[in-house]
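Just passing along the structure, written as structure tokens.
Every protein chain but one is kept in place in this view of the complex.
Up next, chain A:
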Amino acid sequence: MVGYSLLLIVILSLVAYYVGRSSAKRFAGGAGSEKIHSLPGYHGAFIAVWVGIPAFVLVLLWASFQGATLDNLVLASLPSGFTEGKSPAELNLALSEIRNLASGRTFGTPAPEIQLAAERLVSWQNIASWAMLVVAATLMILVLVFARTRIAPRFRARNSVEHVLSGLMIFCSVVAILTTVGIIVSLLYESIAFFRLVPITEFLFGLKWEPQIALRPDQIAGAGAFGAVPVFAGTLLISAIALIVAIPIGLFTAIYLVEYADDRVRNVVKPIMEILAGIPTVVFGFFAVLTVAPAIREAGGLLGVVTSPNSALAAGFVMGIMIIPFISSLSDDALRAVPRSMRDGSLAMGATASETMTRVLLPAALPGIMGGILLAASRAIGETMIVVMAAGLIATLTINPMDSVTTVTVQIVSMLIGDTSFDSPKTLAAFALGLVLFIVTLGLNVLALQIVKKYREQYE
């Protein structure tokens, strides 16, 4: 029925548009008539917007509240003999049975009260849906008639439409902002719940991370420890390896493209970098697991180094490949933004191209390059898929890249999949990790954007 209502809204809005336009045209056409303020199309749009939007909001609200209201009505209508002495959970169970029955899914033989209630629910649903349709239609027609009377030569339909449009855009951006705020609030809320169970100091400074505690009394598991230091250390280790791989390669690529490559090379290399940036991280993940990790293990074996199968090196190396395009394209922009006169000035002093690069262009572009590196770092720290596939699960506190380490994102994933309940410290710990991760990457991003912005102003 909601579908029909939406269809009706579209149809009536179109009708409203034509009504508005044709009645405005009548003014416009009349000989010696007053000059019309807005084009007829704006009059049509004005009416259409006022017919469509309120009805649309009404239908949405109606549809979202109808279910809950009807549930309450059905529960209230159950005979008191049936509800007597039942806990809320049992009542909920009965309610879902009624709902299932009403939508035609029968399991076993339902109790007669439930059968009756289901029939009642079906008929009420019918009535409510029709009522919604009728109310929406009435509303639209009333608005149409009323708005039609507003149409006059001097009516500023164009400005009104403008207002409505800007309102619509504000609404959309508010939705985006509210979603973000909502996510942060829920993250905070769950983290606070976690910090009630585990003290925040233990979480931030504890050196032991063993979150696999018993969910049910009959399970055998460790006592649990929630010191996040090893997890963050693992993240830092892998990100550091990634940056060590990506910074030189990305930076030298950018330098080569800006200063040395001719157009032909540039036209080949740039699209390839874009392809690299577009590869899904899961593909990088299995590249890490299937190719890089075994290669490193073998190389380690040849050199006589003990290498864990999930070495930090494999995950970090592949992550480094992934963030190369970030660093190279942002460094490229930063180098290009250095005015040509700097370059000419240096060359005219008799400097070679590489002297010009290291002594003038790089220092001048350094803030922008730093910004790019920080953005890449925050990307690496928050990266999930590669490390879930290629890094380990055990939190070891080490700086040996051949060891297996775990990362924040890996822990979050492993805590939230499988057999979980939403009030155990194990699950809540995921939110606390997420919160800290969010704060770190947000900080890095803000810093990076600040730096990039500052250097933009420098030459303008």
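General remarks:
In the analysis below, a residue touches a chain if its C-beta (ideal position, glycine included) is under 8 Å from a C-beta of that chain, and two chains touch if they have at least 3 such contacts; residues count from 1.
Definition applied: contacts and distances are computed from a predicted model.
A single chain of the complex does not appear, and UniProt lists its protein name as "Phosphate ABC transporter ATP-binding protein", one of "Transketolase family protein", "Succinate dehydrogenase/fumarate reductase iron-sulfur subunit", "Phenylacetate-CoA oxygenase subunit PaaA" or "Phosphate ABC transporter ATP-binding protein". Within the set A:Ser331, A:Ser346, A:Ser378 or A:Ser424, the residue that contacts the chain not displayed is A:Ser346. For the options A:Gly167, A:Pro271, A:Pro294 or A:Pro363, the residue in contact with the chain missing from this view is A:Pro363.
In the full complex, chain A makes contact with the omitted chain through residues 339, 341-352, 355, 359-360, 363-364, 458.
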